[in-house]
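Heads up, one of the protein chains got dropped from this complex, but the rest are sitting where they should.
Note that the chains are named A, B and C in the order they appear, and that numbering of residues resets to 1 at the start of each chain.
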Amino acid sequence: MPRLWEKGVRVDPIVHAFCTGEDPQLDGRLVEAEVYGSIAHAAGLARIGVLTKAEYGRLHGALVSLLGRWRSGSFAVRPADEDVHTAVENHLTERLGPVGKKIHAGRSRNDQVQVDLRLFGREALLRIEELLLRAAGSLATVAARFEDCPVPGYTHTRRGMPSSIGLWAGAYAEGFLDDRRLLLAALDLVDQCPLGSAAGYGVPLPLDREYVARLLGFPKVQANTLAVQNSRGKLESAALQACAMILLDAGRLAGDLILFSTEEFGFVRLPEELCTGSSIMPNKKNPDALELIRGSGAEVAAQAAATWQMTAKLPAGYQRDLQLTKGPFLRGLERTASCLLVLDLCLRRLEVDRDRCLAACSSEIFAADRALDWVRTGVPFRTAYRRVADELRHAPESGARPATRAEALANLRSKRHTGGPGNLGLARLGRELRAAERDRVRRARRADLRALLQARTPPRG
Amino acid sequence: MPRLWEKGVRVDPIVHAFCTGEDPQLDGRLVEAEVYGSIAHAAGLARIGVLTKAEYGRLHGALVSLLGRWRSGSFAVRPADEDVHTAVENHLTERLGPVGKKIHAGRSRNDQVQVDLRLFGREALLRIEELLLRAAGSLATVAARFEDCPVPGYTHTRRGMPSSIGLWAGAYAEGFLDDRRLLLAALDLVDQCPLGSAAGYGVPLPLDREYVARLLGFPKVQANTLAVQNSRGKLESAALQACAMILLDAGRLAGDLILFSTEEFGFVRLPEELCTGSSIMPNKKNPDALELIRGSGAEVAAQAAATWQMTAKLPAGYQRDLQLTKGPFLRGLERTASCLLVLDLCLRRLEVDRDRCLAACSSEIFAADRALDWVRTGVPFRTAYRRVADELRHAPESGARPATRAEALANLRSKRHTGGPGNLGLARLGRELRAAERDRVRRARRADLRALLQARTPPRG
Amino acid sequence: MPRLWEKGVRVDPIVHAFCTGEDPQLDGRLVEAEVYGSIAHAAGLARIGVLTKAEYGRLHGALVSLLGRWRSGSFAVRPADEDVHTAVENHLTERLGPVGKKIHAGRSRNDQVQVDLRLFGREALLRIEELLLRAAGSLATVAARFEDCPVPGYTHTRRGMPSSIGLWAGAYAEGFLDDRRLLLAALDLVDQCPLGSAAGYGVPLPLDREYVARLLGFPKVQANTLAVQNSRGKLESAALQACAMILLDAGRLAGDLILFSTEEFGFVRLPEELCTGSSIMPNKKNPDALELIRGSGAEVAAQAAATWQMTAKLPAGYQRDLQLTKGPFLRGLERTASCLLVLDLCLRRLEVDRDRCLAACSSEIFAADRALDWVRTGVPFRTAYRRVADELRHAPESGARPATRAEALANLRSKRHTGGPGNLGLARLGRELRAAERDRVRRARRADLRALLQARTPPRG
Partner (left out) sequence: MPRLWEKGVRVDPIVHAFCTGEDPQLDGRLVEAEVYGSIAHAAGLARIGVLTKAEYGRLHGALVSLLGRWRSGSFAVRPADEDVHTAVENHLTERLGPVGKKIHAGRSRNDQVQVDLRLFGREALLRIEELLLRAAGSLATVAARFEDCPVPGYTHTRRGMPSSIGLWAGAYAEGFLDDRRLLLAALDLVDQCPLGSAAGYGVPLPLDREYVARLLGFPKVQANTLAVQNSRGKLESAALQACAMILLDAGRLAGDLILFSTEEFGFVRLPEELCTGSSIMPNKKNPDALELIRGSGAEVAAQAAATWQMTAKLPAGYQRDLQLTKGPFLRGLERTASCLLVLDLCLRRLEVDRDRCLAACSSEIFAADRALDWVRTGVPFRTAYRRVADELRHAPESGARPATRAEALANLRSKRHTGGPGNLGLARLGRELRAAERDRVRRARRADLRALLQARTPPRG
C-alpha cells in the first residue's frame, strides 16, 4: 500500500526510514485513540452528508473490527505504513474499497495525530492524577500513624528543630495536592478537541466540530484552526512539565527514604521484597526502586524541555520537527505513572523505627524553642537567641533537652498553630483528598468513550 | 552590624562573599515586600501578645519610614548585611533598640524570603497577565482588521493552503489565552501565605496564621510548615515554566514577524523607530527587538530548568542551594514582562502589505480545496487527491487558482466551520478577553497592600 | 534462571518490572560488547590463574557461539533476565555449569555495563566522526562549486552584504571541524578501560588491568576504581553534549536549506526523492528530513541534559539512577549518526539556482563596501558610513550596485583576506579534512576487536 501522499516519485529509502523514525513502535499506543477519533470523524461526515449512514456503518464496523484485531495481536503498524494513521486508512481502503477512501475528507494527518495524542494524553493524565491522589492518601495515612513519632527536623542536612514523621509525611501529601493543580491546568489544555483543523487552515466543508467534540468527550472545541496546529508540542510540554513537578516532589521523597533508611540514619526500613541486591556483594539490600524514582525526574524534565525546544522558534503551523515530540510525550507520561505506582507501594509498606527516630532527637535541636521560652517572658528574640547560643557554646551537653518521649511529644504539641507539628490538619487534608477523588471520577467518566464502539449508526450527539 | 546568626566565630571572608553572592544586588527588588511582610508579622505578634500595641506601632513607623528611605535612595542592602532580611532587622535594631530585636520572634529568614518572593512573584505574575491580555487584545485587533487579507497558510515553511492574516493573528491570541491558564495555575500556588512556617518546623507560639495571610492579601494559608519549605524552588519553577510557555508562543510570533518582514516575503513591515541598525552596514534596518523576544524564551526556559534542578534531589526542608533560585526567578519574571510589553508595541504598529500577501497566494495552494470540490460531487477523497496531484504534475500552471482578491476572499469565506478562516469567532474571543481582564483586576485589587502602610495600630483582620 | 543477586526473597513483580525498565529492549545493542568484554575478562582471569587455560577456552567458545546465536536471532535478552549481563552469565552457566559460574570473579555488573557502554560508545563516536567528516567534505565540494555564486549575506535575516554560496557552505565545513575537536575530547574520556573497578572498590585479586585494556583496544586504563564508577553518566553526558554541538550546526544548516528552498527565497532546491508530501494537500513537497534534523538537536541536547542531571548530586559511587542514562546515551548517539547520514545525502544532491541567488543581490547590500571605498580615499569610516546612509535614504535605488554577475563576482574577489569570500581557503580545508580522515581510520583500526573472536587461548597481550 502506498503512503497517503505518494504521487509517483519513490522517496529515497534512507530518507523514508529516517522520517518514519520510531513511529511504528510508538504508534501501537495510539491505535485505540485512532479508532475512536476515526469513528467520531466518520459520524461528523455523516452528519453533514459527506458520508451516507450506510457508509458510516461500514466504516464503523471495520474500525471496531480493526480494534479487535489489534487487541488480539493480528493488526500492527508496519514500518512501510509509516504511522498509525496511514495503517488504519490503508486497512479501511483494503477492506472497504471506495468507502475507505472517503474517510480522509476534511481531515489531515496533522489533526489526526493531535486527536490521538489528546485522547492518549487525557487518559494518561487522569491515571497520573489517580495515582498521585493514591500516593497522597498513603502519605496521609503515614502522617496519621506517626504524628506522635518525634524525629529531628533537618535544614542544611543538619538537625535543626524537633519534628515528627507525621509532619514530614503530611508535607509531601500537601505538596502533591499543589502538584495536582498544575496537572489539572495541563489537562485543561489537552482536553480540547482539535478535530476539524485539517492542515491548520480549515476546509470548505460545513464540519460540525462541536458535535464531534461531544462524541469524543471533550468539553471544548479548540477553535481557531491554526491555533490547533500551533499548540502541538506546547500541550505536550505543559503536560510533561506538570509531570516533572510531580516527580520533583516524588524524587525528594524517595531521596529522603533512601537517606532515612541508611545504616547511619535508620529511621525507616523498606521490606526486602521491594529491594534488590548486588551481583558481587552478597550483603547488599538496595533501594533501587527509590533511586529510579529519584532519577526519573531528570528524565521527564528533559522530555518536557525537549518538547518545548523542538517547538520553539518554529514558524506558525505544522512543521515536521513536531513529530519528535511524540516519543517524549508518550514515554514521559508512562514513566510518571509507573513512578507513582511504585512510590505508593513503598509508602504502604514502609516501616518506621520509632526508637531510632527518638534517639536522634539530641538536645541541641531544642535550642530555638528555648529561646522562644524566654521570648514569652519578655526577652527580645535576638537577645534570647544569643543567650542560648552562648549556653550551647559553653555547655553543649546541658541544653534544655526533653529527655523522654513524653517530653518530646509535649514539645511537638506546643506547636499548635496551623500546620505546625502539633496541628497537622489531617482531617482537612482527608476532606481535600476525597473531594479531589470525586472530581477525578467525574472527569474519568466523561472521558470514557466505550459507547462509541456500539454506535452502529451516527450518534445523536 | 553582625549577621543575624553570628555567635563569635568570624566566617572566612571568601566564604562570606561566596555565600552572600548576588543577594545585595537582587534584594533591592524585595525591600517593599519585606516591609509589608514585616508589618504583617508584627501585627500577628501583637495579636497574640508577643508585642504590645505600642511596640507594634514603633515597628510599623520604622518600617514605613525605611520604605520611604528606600524609595528616596537613602537605604540600601549592603554586602555586609548579606540580604534584605538582615538589613531590615539590623536597621530596626539600630533605630529602635530592644523593640527591633523582638521582630524576629516566631519567624525565620527561610519563611521571610518566601513571603518576599511570593509578594514579588504575585505582583509580577499579575503584571505579566495584564501584558499578556493586552498583547492578545492587540492580536485580536489585527485579526479583525485583516480577516479579509488572504495570504498563504504555510506548513513545513511551504505554501500549503489559503489562509488570512486574520487567522494567523487570531491563532496567537487564542494561544495566549491557553498560556494564561497555565499562568493562573502557577499564580494559585504562589498566592499562598508561607508566614509562620519558621524554619519549617513551626514555633511554640500561638501564631494566628490566617490573620497574617489576610493582611497580606493571600486567599489561603500554606498549611503544613514543612510543606512551605518544600515548595521553595518548586513555585519558582512553576511560575517560570508558565512564563516560558508564554515566550514559546511570543517567540514563534516574533519569528513569524521576522520572516514575514524579510525582503523575500514582504507581508509585513515594522516602522523604523522599532528597528535598529548596523555599525558597519549603512543599509540595515534590523528587527532586533523581535529577535530578542525570540531568544528570551531560551533564557526563561533555562531559568525554569535551573530552579527545578536546583531543587531536585534535595532532602526535605530548607537547603542553601535554594538561595540560587532567587536570581533566575526575579530576572525571569522581569524578562517575560518586558518581552510582552515590546511585543505589544510591535503588534500595535505593525503594517501589513495586502498586495504582497495576495501576490503570494499562488495557484497550487488551492489544490486541497479543489480535491474537496470533487468530494462534494461524491468522489472519494483519496481518489480526488490523486486526481489533483496528477493535474498539478502535468499542468502546474492551470490549477484552480482564484485569480482575484474577490475569489480568494470567497475561498476563505467557504471555510465557515468553527475556527476556520471564514469564521474566526472574534466576538467570542473579545468576550473571553474582557472577562479575563475583569478577573485580573479583581485579583490585583485583593493583592494591593498599600493600606498596610497606614495601619498604625494592628488591623482588625 | 535467577537474577544474579537473588538470595531467597522474591522481589515484588511490580518493583521487578519497574527496575528492569527498558533494559531488555536496549541491551540488544550491547550483546556484542558484552561478548568482547567477557572474553577479555576471562583472559585476564586466566592470566592470573583464577581460570585455567582450558576453562578460558570453554568460556571463549561459548561466548563466540552466543554471539553467533545473537546474530542469527536465536538469542535474546529476556525480561526475566533483567539485562544483558545476567542473560549472558545465565547462558554460560546453563551451558557450561560450574565454569560459567566462575566468569564473574573480580567483576561487578557495575563495571560490565561500563565496558559495554564504552565499547558501544567508542564505535558510535567513531561512526559519527566518519559521517561528520563526510558531510564536511560534501560542504567543501559545494563551496568549491559555488565559490563564484553571489548571494546576499544575511544578518538579522535581512540582506546585509554580498556573500556567496561558497562562503556559506565553507563556513559550515569549518564549523564541523570545530565540532570534531569537542567530539574527540569526549571520545578520549570514553576510550578508557573501566574493567577491574568491580563495584568501585577493587577486589583482592591481582588483576592485570593493563592487559585487559590492551585486549579491548583501550589506550588507557581508567585507574582509581571509584573514579570509574564516578564517571558513569558523566562520560555519557560529555559524548551527548558533543553530539548536541554537532546537531546545533547541522540544525542551523538544515534550517538554512529550508529557508533558502522556500518559494520566496528560491536559492536552492531539494530533489523530490528526498522530500515527502501531505495527506490532504496534493500540492506539497515538504523538506521533512531537514526539519527532523533541525528538531533532533533539541532531542540530543535534552538527552545530554538528562544524563547530566541524573548524575548530578548523587553520592560517590554507583547509584541505580545511573541506569536511566543508558537509554538517552544509546538513542542519542544513533540519532546523531542518522542525522548526519541524511544531511550528507541532502548536501550531495542539492541543486542551486544561480539566477535567483544573483537576483536577490539588490543594490543596498553593497553599502558597506561603498563606505569602505571612501575609506580608501582617506575619509574616516564613521563619516563615510553616514554619507552612504544619507545616499540610501534619499535615493534608495541609486546605490553603487554591481549590476552584473561579473561585477558582483569582482566584488566578492575584492575580499581576499583570510577567510573572506574571495579567499575561502579550500585547499587548506581539504588538507585538514584528509588529515582528519587518516587519524580516524587509525583510531578505528585500533578499536577493531574482531581478532578476539579467534583467540581460543588467552592472547599474549
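Quick note on the criterion: a contact is a pair of C-beta atoms (placed from the backbone, for glycine too) under 8 Å apart; a residue touches a chain by one contact, two chains touch by 3 or more.
Since we're looking at a predicted model, the values are computed, not measured.
Tell me which of A:Arg214, A:Arg269 or A:Lys284 is the one touching the absent chain.
That would be A:Lys284, which touches the missing chain.
Touching the hidden chain in the complete assembly: which of C:Arg10, C:Arg386 or C:Arg456 does that?
Residue touching the chain left out of view: C:Arg386.
I need the residue numbers on subunit B that touch the omitted chain, in ascending order.
3-7, 9-12, 14-15, 18-19, 21, 85-86, 104, 107-109, 198-199, 272-282, 284, 286-289, 291-292, 294-299, 301-303, 305-306, 309-310, 312, 319-324, 328, 338, 341-342, 345
Contact with the hidden chain only, please: which subunit C residues?
That gives, for subunit C, the contact residues 4, 7-8, 50, 89, 93, 98-106, 110, 153-157, 160-163, 167-168, 170-175, 178, 181-182, 184-186, 188-189, 196-210, 221-231, 234, 237-238, 241, 244-245, 248-249, 251-253, 255-256, 259, 294, 297-298, 301, 305, 308-309, 311-320, 368-369, 372-373, 375-376, 380-383, 385-386, 389-390, 393, 411, 414-422, 424-425, 428.
Could you list which residues of subunit A touch the chain missing from the display?
155-161, 258-259, 262-265, 278, 280-288, 291, 305, 309, 312-314, 360, 362, 364-365, 367-368, 371, 385-386, 388-389, 392, 399
Following the convention adopted for this analysis, only the chains that are shown with their structure count from here on.
Going by C-alpha centres, which chain would you call the most central?
A
Among all other chains, pick the one whose mean CA position is farthest from the mean CA position of subunit C.
The most distant chain relative to subunit C turns out to be B.
Whole-Å distance, subunit A centre to subunit B centre, using C-alpha means?
24
On a C-alpha centroid basis, what's the spacing between subunit A and subunit C, in Å?
So the centre of subunit A lies 32 Å away from the centre of subunit C.
Hunt down the residues of subunit C that sit against at least two other chains at once, touch-wise.
In subunit C, the residues touching two or more other chains are 278, 280-282, 284, 286-288, 291, 305, 309, 312.
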